[in-house]
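Mind looking over this structure? Questions follow.
Excluded from the complex is one protein chain; the other protein chains are retained at their positions.
Chains here go by letter, A, B, C, D and E, matching the order in which they are written, and residues are numbered from 1 within each.
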Amino acid sequence: MNDYKAFNVSVADKVAHVVINRPEKINAMNADFWREIIEIFQWIDDTDEVRAVVISGAGKHFSSGIDLMMLASLGSQMGKDVGRNAEKLRRKVLELQASFNAIDQCRKPVLAAIHGYCLGGAIDMIAACDMRYATHDAQFSIKEIDIGMAADVGTLQRLPRIIGDGIMRELAYTGRTINGEEARSIGLVNRTYESSEALLDGVMGIAGEIASKSPIAIRGTKEMIRYMRDHRVDDGLEYVATWNAAMLQSADLRVAMTAQMSKQKPEFED
Amino acid sequence: MNDYKAFNVSVADKVAHVVINRPEKINAMNADFWREIIEIFQWIDDTDEVRAVVISGAGKHFSSGIDLMMLASLGSQMGKDVGRNAEKLRRKVLELQASFNAIDQCRKPVLAAIHGYCLGGAIDMIAACDMRYATHDAQFSIKEIDIGMAADVGTLQRLPRIIGDGIMRELAYTGRTINGEEARSIGLVNRTYESSEALLDGVMGIAGEIASKSPIAIRGTKEMIRYMRDHRVDDGLEYVATWNAAMLQSADLRVAMTAQMSKQKPEFED
Amino acid sequence: MNDYKAFNVSVADKVAHVVINRPEKINAMNADFWREIIEIFQWIDDTDEVRAVVISGAGKHFSSGIDLMMLASLGSQMGKDVGRNAEKLRRKVLELQASFNAIDQCRKPVLAAIHGYCLGGAIDMIAACDMRYATHDAQFSIKEIDIGMAADVGTLQRLPRIIGDGIMRELAYTGRTINGEEARSIGLVNRTYESSEALLDGVMGIAGEIASKSPIAIRGTKEMIRYMRDHRVDDGLEYVATWNAAMLQSADLRVAMTAQMSKQKPEFED
Amino acid sequence: MNDYKAFNVSVADKVAHVVINRPEKINAMNADFWREIIEIFQWIDDTDEVRAVVISGAGKHFSSGIDLMMLASLGSQMGKDVGRNAEKLRRKVLELQASFNAIDQCRKPVLAAIHGYCLGGAIDMIAACDMRYATHDAQFSIKEIDIGMAADVGTLQRLPRIIGDGIMRELAYTGRTINGEEARSIGLVNRTYESSEALLDGVMGIAGEIASKSPIAIRGTKEMIRYMRDHRVDDGLEYVATWNAAMLQSADLRVAMTAQMSKQKPEFED
Amino acid sequence: MNDYKAFNVSVADKVAHVVINRPEKINAMNADFWREIIEIFQWIDDTDEVRAVVISGAGKHFSSGIDLMMLASLGSQMGKDVGRNAEKLRRKVLELQASFNAIDQCRKPVLAAIHGYCLGGAIDMIAACDMRYATHDAQFSIKEIDIGMAADVGTLQRLPRIIGDGIMRELAYTGRTINGEEARSIGLVNRTYESSEALLDGVMGIAGEIASKSPIAIRGTKEMIRYMRDHRVDDGLEYVATWNAAMLQSADLRVAMTAQMSKQKPEFED
Partner (left out) sequence: MNDYKAFNVSVADKVAHVVINRPEKINAMNADFWREIIEIFQWIDDTDEVRAVVISGAGKHFSSGIDLMMLASLGSQMGKDVGRNAEKLRRKVLELQASFNAIDQCRKPVLAAIHGYCLGGAIDMIAACDMRYATHDAQFSIKEIDIGMAADVGTLQRLPRIIGDGIMRELAYTGRTINGEEARSIGLVNRTYESSEALLDGVMGIAGEIASKSPIAIRGTKEMIRYMRDHRVDDGLEYVATWNAAMLQSADLRVAMTAQMSKQKPEFED
C-alpha cells in the first residue's frame, strides 16, 4: 500500500495516515497526485481495518494547490474548435473533481491536519474532508481568483456549507490570506494547535477516539450528515429510519450496551 | 391539561411551560414521554391562548435521553425474519420521530431551557425547538455513538442546520461532551446563564416578549423560517407572498401600526 | 446616471457607489426607492466598467426600512372581495421583492456599508447583498414583527443562509436590536469599524481590491456561490464544470498567470 | 371493523374491500367520510393480513365528490378577521388533504373501481390510489372549477403525475366530462369494463394476484414508486439500495426462488 | 393594443387572440417578435378583462421558428475573447428564453392553434403554452438539431413534461417531422381538426368556455399545475392550502354555488 509517488500512506491502530509527499514542490498537486488519491481512498473504503483517516503534508506546508505546470499543459491540448475544446475542458474538470469526491464519499471520517500553506486546490481538498484542524500560523487562501478563474474542484461548492455566507464571499472574491486562528473563528477549522507536532498529536488522538467506536455506527453517522448537506429534513428522517431498519439488528448495539453497563471499553469487529 | 405521567404542563401569561418530570430517572424518555409529547403539542397548537412554549427539565438535569429499558424492550419484539424485523424497526423509528416532529411543526415558538445533562435523545429533542438557552455548566453530548448506533430521531437531520458542519461531525463521531459556554460559541444555544433560576427567568422573559407580539405575525414568521430550512430562496419568496396575500388583510397590522404611532403597547386578539 | 430621486450614484475606479439619499426621512424606502433600485442595478449589470458596488446611506443612518406612508397607501387600494385583494397584495409583494432580487442577481459583488439604523426593510436589503460591513454602533432590527406582519421582501428567506438558525429565530420573533459588534459575532457583518468614515474607507478598499481581479473570474465565482445557496453539491460541481468549459478559454487566465510569474499587477479587460 | 357510517369494509382472501356507502346521496363525501377514511386506512396499514385494497362505490355511482352542505357549513364558521379566517381555512384544507394522504401513504396497493359519476373530490380521491379501473360509461369531471375554486385536496397535485400535462390542463380549466374510454386513452384508468359487475370481478382478480406475491416485495415496490414521484433518479437508486440492504435478507426471496424452481405457487407469511 | 410589427392582437368576449403576423416570412421569429411578445403578455397579464388567450399564425403556417438572419447577426457580434463571448451568448440566450417565459408565467391559460409548419423555435413556443390544438396535417419538427445546436429556448426543458421520454428523445435527436395526428397520439396536442377554420373555431370555443369560469379559480388552478411541474406533491398540497386560505374567502364561490343551484350561468367579476 505504499507505492505512491505523491503520497506516503501508513496505517496504525486502525487509523490511516495519508501524507502528501512532495515537500520540495510545496506539495503541489500534480498528475500523480490526482490519480493516486482516488486509488488510496478506494483502498481505504474497501479495507475494513481502517476506521478513520488523517491527511497531512510533508515538510513545511500542507499544500500550495494545483501544480501550475499541469494547468499550463492543459492549455497546450486545446484545438481550434471552441465547442470541442469546451467539451474536453468540461470533462477534465469533472475528472479532477472526482479525485476529491473520493474523499467526500469515503465511508470513514477524514480529518485534515493543516500547517503552513493551504492554498487554492488545497482548500478544495480540505473542504471535502470531514473535519479540519490547523496550527495557529497556518495560512489559508482561495487563490484561484488570482489566476483568473472561478475555483472549480469543490471550494465554491462545499465551503458554503462549512463557513458563513458573508465571509465565504469575501475570501473567494479577494483571495485574502487568513491564519489558523481566524480560520477557527469562522468555523473553517475546529481547533488550532501551537506547533505542527502538537497538531498531528491532537488530530491522531481524535482519529483514534473515532476508530474505537462501532464502525457500523460511525459509517451510518457519516452517511446521514453527508445526506443532510443536500436533502430535506423530512427526507433525512425517512432515510435514517430505512438505514437503521437493518443496522439496529447489528451486534454492535449489544456490544456497546454491555460495555456501557459494565463500564468497560467495547471491542467492535471491523 | 395536567394529567401527564412524564410531564408537568402549565400556562401563564400566554406562555406554556412544559416540564419533563421524571427527575428520579434523570428525565429519561420512556414510553409515556414519547406518547404524551404528541398530545401536549397537539393541544398547544390548537389552543389559541398559548402563544409561546418553554421546555425545561425537573430536578438537576434537562434529560439523559431515551430510556435504555425502552430501547432494550424493542429488541425483545424482534422475530426471526430479518426483512419483517426491518419493517417493524423502520416503523418504530418513524413513530419516535413523530414525537419530535410535533415540536418542530408546532405553530408557536418553542424555547428550550437546558441545565445539567442534555444527552442523546435530549439533543434530538432540542434540535426540534426554535431556540435553545442553557446554564454555563450544562452538559451536551451526542451520546448515540456510544450505544453503537447512528442517532435517528432528529439530531443528525436538524443539527446540521443549526451548527457548523465541521464541529457537527466532530461531536457526532466522538460523542464529546461540551458545556454551555462552548455550546454558545458554536451557535447551539443563543445565550448562557449563571444558574438554572436565572436561566428560567431569562427564557420566560423572552417567551413573554414573543407572546406580546401579533400571533398572526409570529406564526407566519415561524412558518417562513421553517420553510427555508428545506426550500430555495425563490420558492420562499413566492411562498411568503402567497401567505401574506391573506395575512396582510388581518386587523393585526392596523392594531400594530396604531400602537406604534401612539407609543402604546398593542393588544392582539388570540 | 444620476437623475435618481432616492439615490445618489457615482463611479470611481471601477467601483459604483450607490447612496440611499433621503437623509431627512432616515432613508425610508418610498415608491421612488423601490422603482429606481431596479433601474440602477440593471444599469450596473449592463455596464462593463463597473466591477463592484458599495451601498451606503446618506446622513446619520443607513435606512429605517419601508416608508410607512407607502405601506398605508396599499391598504387604501383594497376593494371588497378578499380573493381579489389577495391577488393584488400577492403581486405587490412580488413586485417589491423584485427590487431586492435585482441586487441579489447583479453579476457584480455588492458590499453594504452600514451605520446608524438598519431596520425592517433595510435588513431585507442587506440580506440581498454579497457582504455586509458596519460601524460598532450600527443598530439592526427585524422590525416587521412590530408592525404585525411576517417580513416578506427577503429577510426571512435570505438571512437563514447567512446567520445561524437559533439566533435568526430569536431576532425575527422578538425584533430585538443588536449593534454592529453583536452583528459581527453572529456572522451578519464581516467586520466592524470605529466610525462611518473608517467604514466607508475600509469597504471601498475591499471593493477596489475586488475590482482589480479578473471580472470573468469574479462573476463566475459569484454565480457559483449564488447557485450553491439553493442547489446540491453534485449539481454545483457539474455546473461549474460546464461554466468553466467556456471561461477557461478566456485570455484572463494567461494575463493572470503572466502577471503572477512576473510579480506584476495584472490588467484585465472590462 | 365495520362500524362505519359512510363506508362498508370487508376482507376476503387478503384483499380489503372498502365501499363508499351513501348511495342515497350519490356517495357524497360528508364529515363522516373524511374522518372514517383515515381510521380505515390506518387499520389496513396495521393489519398484516390485508395485502391489497379495492375501493368502490355503493349504488349507481362511485361518488359525486364533497358534500356541498359540508362545504357551506365551513363558510358559517368564518369570523370577522380575514387573517384569522385564512389560518382556519388553511388548517381545514390541510386536514381534508390528510384523509387522502392516508390512502397515498398506505403501504398496500390501493385499486379504485369506478362506475357512474366520479366528480370533483372523487377525482382527488382516485388520484391518491395506486391504480384506477372503470366501466366504459363512467363519467369523470374535475368539477371544482364550477364551484369557483381551485381543487385543493389532491387532484391538481397528483393528477399531473398520472396523465399528460396538456390534457390535464384542459380538464382542469373546463371541467369537461370524459367517459371511461377517454379516461383509458389518456392513462387515467388502466382498463375499462362492460359493466360494474365485470369491473369489480376484474379488479378483485388483479388485487388477488397482488395479494399472492411476497408482501415484503410489494411494499418495497410501492415505496420505491411513491418515492420516485418526487425524487431524483440518483436518490432513488441510493434509497432502494439502502432499503434492500435489509429486505434481501428476508426469507421471502428463498421462498419465491424455491417456488419458481419447483413451479409451485409460493406461500408467503403475512 | 395593436401597434405591433410582428403580431396582430385583438380581444373579443374576454379572449385575447394573438396572431403571429409575418406570413410572407412564414412567421419567422425576428427581433420584433422576441421583444413584442413580452409586452403583449405583460399587457394580457395586467388586463383583468382578458381571461384566456389563443395564439395562432397568419397565412399558411404557424411559424418556421427563429429567423436565421437574426441568428447569423449574433455571430457577427462576437469578439476575440472566448470567455467574454460566452458571457454575451449566455445572456442573449437567457434574454430570448424570457420571451417564452412570459407566456409560461402569464396567469391566464394560453391555447396554441397550430396549422402548417411548426418548426424549431415554434416548438419551444408552444411548449410554453397551456394546451395545444392542431390541424390533421400540421407539421412539427424539433429543427434545431439540423442547424447544429441543442434547442435552448424551452423545447428541451418543457417538452419532457408534456410528452413521453422515449418519443421525446427520438424527435429531438432526429428532427423527424410528425403530423397533427401523430402529435395527438403522443400527447403533444389535445385534439386535431380537419381545417384551419375548424381549428380556430374549436379552440376559440374552448377558450370561451374557460373565460366563462371564475377568473380567481382559473388563475389558482393554472398556478397549481405550473407549480407541480417542478415541486413535490407534499409541497404542492401545502401551497394550495396556503393559496386557498385567501381565495376561499372570495365571492366567486358564492356566485358559483348560487348559479349551480339555480341552474343558471354564473357571472363573475373580472
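Just a few scattered comments:
Here is the rule we go by: contacts are C-beta pairs under 8 Å (C-beta built on N, C-alpha and C of every residue); 3 or more make two chains touch, one makes a residue touch a chain.
Please read these numbers as outputs of a predicted model, since none were measured by experiment.
Within the full complex, the residue among C:140, C:193, C:239 or C:268 touching the omitted chain is C:239.
The chain not shown here is touched by just one of E:86, E:189 or E:240, and that residue is E:86.
Touch with the chain omitted from the figure is made, among E:45, E:152, E:234 or E:269, by E:152. Residues of subunit D in touch with the missing chain: 109, 130-132, 161-163, 187-190, 206, 209-210, 213-214, 216-218, 220-225, 228-229, 232-234, 236-238, 240-250, 252-257, 260, 266, 268. For subunit C, the residues touching the chain absent from view are 231, 235, 239, 242-243, 245-246, 249. On the side of subunit E, the interface with the absent chain consists of residues 68, 72, 74-75, 78, 82, 85-87, 89-90, 93-94, 97, 101, 104, 144-152, 154, 156-158, 160-161, 164-170, 172-175, 186, 229-230, using the contact rule stated above.
Keep in mind that, in the parts below, only the chains that are shown with their structure count from here on.
If you match contact pairs by residue number, over half of those in B-E turn up again in just one of B-D, A-D or A-C, and that pair is A-D.
Judged by shared residue numbers over all numbers used at their interface, subunit D and subunit E contact each other through mostly different positions, with under half in common.
Seen from the Cα centre of subunit C, the chain whose own Cα centre is farthest off is D.
Residues of subunit D in contact with at least two other chains: 82, 86-87, 246, 249.
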